[in-house]
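Apart from one protein chain that is not included, each protein chain of the complex appears where it belongs.
Letters A, B and C name the chains as they come in the text, with residue numbers starting at 1 for each one.
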Amino acid sequence: LDFNTIVPDRFDPEHLVRQFCQVRQTTERMVAGLSPEDQNLQSMPDASPLKWHRAHTTWFFETFLLKPHDPGYQPVNEHYAYLFNSYYNGIGQQYPRAHRSLMSRPDSDEVGSYREQVNDAVIRLLESAPVNKLAEIAATVVLGLNHEQQHQELMVTDLKHALSFNPMAPAWTRRPDPQGPAAEQGWVDFSGGVVTVGHEGRTFAFDNETPRHEVMLGDFQLARRPVTCGEFAAFMDDGGYERPDLWLADGWAWVQNHGIEAPLYWQRSEDGWMLHTAGCWREMDPHEPICHISFYEAFAYAQWAGARLPTEVEWEIAARGEPVEGQFADSERYHPASCADSGRLVQLFGDVWEWTASSYASYPGFRPAAGAVGEYNGKFMANQMVLRGGSCATQPGHVRATYRNFFYPADRWQFSGLRLARDTA
Amino acid sequence: LDFNTIVPDRFDPEHLVRQFCQVRQTTERMVAGLSPEDQNLQSMPDASPLKWHRAHTTWFFETFLLKPHDPGYQPVNEHYAYLFNSYYNGIGQQYPRAHRSLMSRPDSDEVGSYREQVNDAVIRLLESAPVNKLAEIAATVVLGLNHEQQHQELMVTDLKHALSFNPMAPAWTRRPDPQGPAAEQGWVDFSGGVVTVGHEGRTFAFDNETPRHEVMLGDFQLARRPVTCGEFAAFMDDGGYERPDLWLADGWAWVQNHGIEAPLYWQRSEDGWMLHTAGCWREMDPHEPICHISFYEAFAYAQWAGARLPTEVEWEIAARGEPVEGQFADSERYHPASCADSGRLVQLFGDVWEWTASSYASYPGFRPAAGAVGEYNGKFMANQMVLRGGSCATQPGHVRATYRNFFYPADRWQFSGLRLARDTA
Amino acid sequence: LDFNTIVPDRFDPEHLVRQFCQVRQTTERMVAGLSPEDQNLQSMPDASPLKWHRAHTTWFFETFLLKPHDPGYQPVNEHYAYLFNSYYNGIGQQYPRAHRSLMSRPDSDEVGSYREQVNDAVIRLLESAPVNKLAEIAATVVLGLNHEQQHQELMVTDLKHALSFNPMAPAWTRRPDPQGPAAEQGWVDFSGGVVTVGHEGRTFAFDNETPRHEVMLGDFQLARRPVTCGEFAAFMDDGGYERPDLWLADGWAWVQNHGIEAPLYWQRSEDGWMLHTAGCWREMDPHEPICHISFYEAFAYAQWAGARLPTEVEWEIAARGEPVEGQFADSERYHPASCADSGRLVQLFGDVWEWTASSYASYPGFRPAAGAVGEYNGKFMANQMVLRGGSCATQPGHVRATYRNFFYPADRWQFSGLRLARDTA
Partner (left out) sequence: LDFNTIVPDRFDPEHLVRQFCQVRQTTERMVAGLSPEDQNLQSMPDASPLKWHRAHTTWFFETFLLKPHDPGYQPVNEHYAYLFNSYYNGIGQQYPRAHRSLMSRPDSDEVGSYREQVNDAVIRLLESAPVNKLAEIAATVVLGLNHEQQHQELMVTDLKHALSFNPMAPAWTRRPDPQGPAAEQGWVDFSGGVVTVGHEGRTFAFDNETPRHEVMLGDFQLARRPVTCGEFAAFMDDGGYERPDLWLADGWAWVQNHGIEAPLYWQRSEDGWMLHTAGCWREMDPHEPICHISFYEAFAYAQWAGARLPTEVEWEIAARGEPVEGQFADSERYHPASCADSGRLVQLFGDVWEWTASSYASYPGFRPAAGAVGEYNGKFMANQMVLRGGSCATQPGHVRATYRNFFYPADRWQFSGLRLARDTA
């Protein structure tokens, strides 16, 4: 499955139906072993119950595809427009985000039935749409599928977070065993000048990746691989969490106010650090990429290491010639792994999202999509930082070099790590 | 079922086993129609998921009966001692109260199995206990059953609260239809003097009902029936929620800070007030007793009515000669109902708990039970007010004239109403 | 100065003028050495700037005496009715309590001038009032003076609290030196039965001390003197703050949530405990009465000591025959002191307020005063506990055996300590 090959105005409906089914089934396969209670957990307002994700991604097709494009479509339940709207003010009011786990009804089975009814309607629409509307319909389906893939990643991170509150340490997958030594670290040189970044062409990309534009860039160096747990532990052993000189002022306030002493999911035991994973609590593997750190921690680590975070432009320039390969969610490991040396940059894609030094902002000339779907990306362009590259919870085929993820600087429940950069001496 | 007839040191084991089974089955019957998600709802820290209630009441027997009295007893799961301890510091640490809905595991079925295993062990113990231990064992069983009945009431109120967050207004029982006009209001005279209150004798009572003791009491009058919704609506129409002179200072601050404008579960509609009930949203019945009000609201209403709340001593003196009759949980209506005139005090028992003017405090000479079970009642004797009489969610046979319930003055999710009193002119 | 000798309907106007001047001058003398900044400190919403106390006590005479009784009276400033109203909803809106230190204007001198203008008007009124109104005017003046004395005590405790935030440890008075060994501890027996409590007669008392009424009381014993710092330190050394079994549930939650480890104003140093006093930081004197503890700490200490707190009735019965003697604010020490043995109960009055086991509630038949001044006491009868006896910051002549002070159970900035009681064996 690779959306980068789909061109909405020149596509094969059968192919799109197959892709639609595949993405939708992936969601259902992810909850196959989970109880109704598991699916209804919400451990913080930022996270959502898996049942809600299943319903909301369905609501997306109902709202932006079926209602506008299928004149005979009858909504499955009139309350769902309100219950499963995430944040689209243009569509209407939203059920309070922090209360999502208070929705015991519709239950897990009813949501399954909702999904099936909408699936049927979407497939019917794709198979029967008039030719002059096909391109617009296809574009909306592709957007909906990419949207669902984003929620598939959140399903992993939200469930992991929720299960961490259970002292019985329930496992969701098998144990993520260490994979051997990390690639040797080193610097790779890149030359600056006027460079061009952003998405171009007729394949799918999110609006925030456009327009393609020129940027002036200095020479820089990028680390060959992400920072590892072992390296981060050295920062901790050197008093990293007690030295305000390493931290941004807001980061230091965050450390003090929340008593932060380690990455999320790290717990000290007699035998050293233990990590909560999707599979179990297991000992920290010094070779695997560090993750579940905030932007503030990434920044402080880089200060300590005498380096800095790359800008998103630097990252994109370094990544644009590389194959989109790495450990993605299809491994069902849901945990980053060490990776062998390849002679060049490794793990740019997959394993861990990499915090950049760049605030999430619009590209020059950015125009969000018309209508309520224009709320998808643009309105979040404040107070968040860009991450690049995808993670072990990202669906394969979902990301690319121009892909921009974004979270608040204190957020840690995503698989967020870092790669060092520095100015060329 | 009436615990008031059981005397622990002179009882019939078979009878006790029957009672045990009956109480335990009632709990299970209450959740019969509920989904796993329904059972795992927690809408505020004060309330708990029904699944948690099912497990905690089982933990009570395991902790206070099986572990001390059955040498061969093997705990069902070592984590449960922590997960299902409510507040007994003498037993050990407790899983954070506000996180109870984050326990997706054990799931609903596992809790059912936990209950069955403990049931079997309790019955075996009752059938095989040595004669010299029978009285103590029986006393603990009776305490555990009364404890479970208290949680059965909380199951009603907690579920009602949780379902009120669902805009689809799910019903749990059938619609609680109005039952006709309320009894005529009027005053009943009581003479004061030195009176004796509190529980005495060998039948079961909670420790906080003892010791029996003398109190000096003035003459007083008690209203024949509780205040109705219609009467409370008149207070509201007269600006009751906007007049600080009617309120205690803390009550007025509570009204202001929370924007209180009506009892809990009341919602204004075009057709007048609508009430959320266990059965549906339905129009307010002016004849039924007002409930889901805080102590502050009860106090303000009494001020407005030119009367006052009774003290708990006055209430007990008035109630001690009356039969323990009224609408209890066996009606499965779970909503107060109007009641016909009887020529004397009506609805003292059942329908709605009645706020009194009395702070919850120890009786002179009070001694809590030895050991961790002594934390049952005594440690809550601060900041709470006494309520008397039981409600439509109380199990039949559970309350008596000396029974003391207690909640914080701002609590409203119980079936709490009021009956007026005044000094004899 | 002793209000207990004033009978409003049979008094000497000249005498009352002298008393009025004396109380009003005491307030001014208390701020004589303080800068305008000192007088404007507010360290928490519960406390007020001294400048505000000076103005509010003046507002009281303006509002309840001059406006109703002096037809020609012109208010000094129309804004003051709002700015200096503490909590009288019957008078009108109030400036937000937590913002009192944001009132830089009127400044300290303007408040002095406000006080003088009102003083002149009150004296004129007293000297010229028609005979038929004299009793009512005198009663209001006496109430106003008692009110001002209460605020004089708060001036001490509020300033002490505010200055504790200054790391330069500014002193307000001279160092409160230890006064030698405490009286020997022991129990004094009291017989129960039907006793009569509350104020009676024509001398001044607050409304909450009335009506006088009968109470049934058991035999009890009262400790000869308050608990000392040394005794409380033994409780702490025995893990008193780490043992939940000693605490009320709300008290334990308070300890946990606020990280309480010692009484307010205690600080551990290399040389042992240091105490912040009005005079300086100085070492803890084991012989002086413990103070600045909450009701929760008093309760836990009593549990630990195998005793209990007295009820307010017990305290009053024990105190009613004793002379109202002790260390009051005229010592200008503003710190409790040890006291020699007298062969009977010592330190009932002065030194430290004694927490009782009694919730602050109305006496049977209680009626607050008519009009807005009725908000003085009655509306606070929820969630607070009664303290008895006065403290080292109480004005001499202000308290009596029937006097009821009240604070929330977590409050500690008053000079609040305890005396043990127990049931007669």
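Operating definition for what follows: contacts are C-beta pairs under 8 Å (C-beta built on N, C-alpha and C of every residue); 3 or more make two chains touch, one makes a residue touch a chain.
Just so we're clear, the structure is a prediction, and the values are computed from it rather than from any experiment.
Visitor: Can you pull out the displayed chains that the omitted chain is in contact with?
Guide: A, C
Visitor: Just to verify: which one of A:77, A:173 or A:359 makes contact with the chain not shown?
Guide: Hidden-chain contact among the options goes to A:359.
Visitor: Would you mind spotting which of A:81, A:248, A:280 or A:369 touches the chain that isn't drawn?
Guide: A:248
Visitor: Of the residues A:41, A:102 or A:215, I need the one that contacts the missing chain.
Guide: A:215
Visitor: In terms of residues, what is the contact footprint of the unshown chain on chain A?
Guide: 87, 89-90, 194, 213-216, 218, 244-245, 247-252, 295-296, 299, 357-359, 361-362, 364-365, 375, 379-383, 409, 423
Visitor: Spell out, residue by residue, where the missing chain touches chain C.
Guide: 35-41, 43, 51, 79, 82-83, 95, 99, 101-105, 107-108, 162-163, 165-168, 170
Simple rule for what comes next: only the chains that are shown with their structure count from here on.
Visitor: Between chain A and chain C, tell me the centre distance in angstrom, where each centre is the average of that chain's C-alpha atoms.
Guide: Chain centres of chain A and chain C, defined by C-alpha means, are spaced 60 Å apart.
Visitor: Go ahead and note the Å separation of the Cα centroids belonging to chain A and chain B.
Guide: 47
Visitor: Could you put a whole-Å number on the gap between the CA centroids of chain B and chain C?
Guide: Here chain B and chain C have centroids separated by 38 Å.
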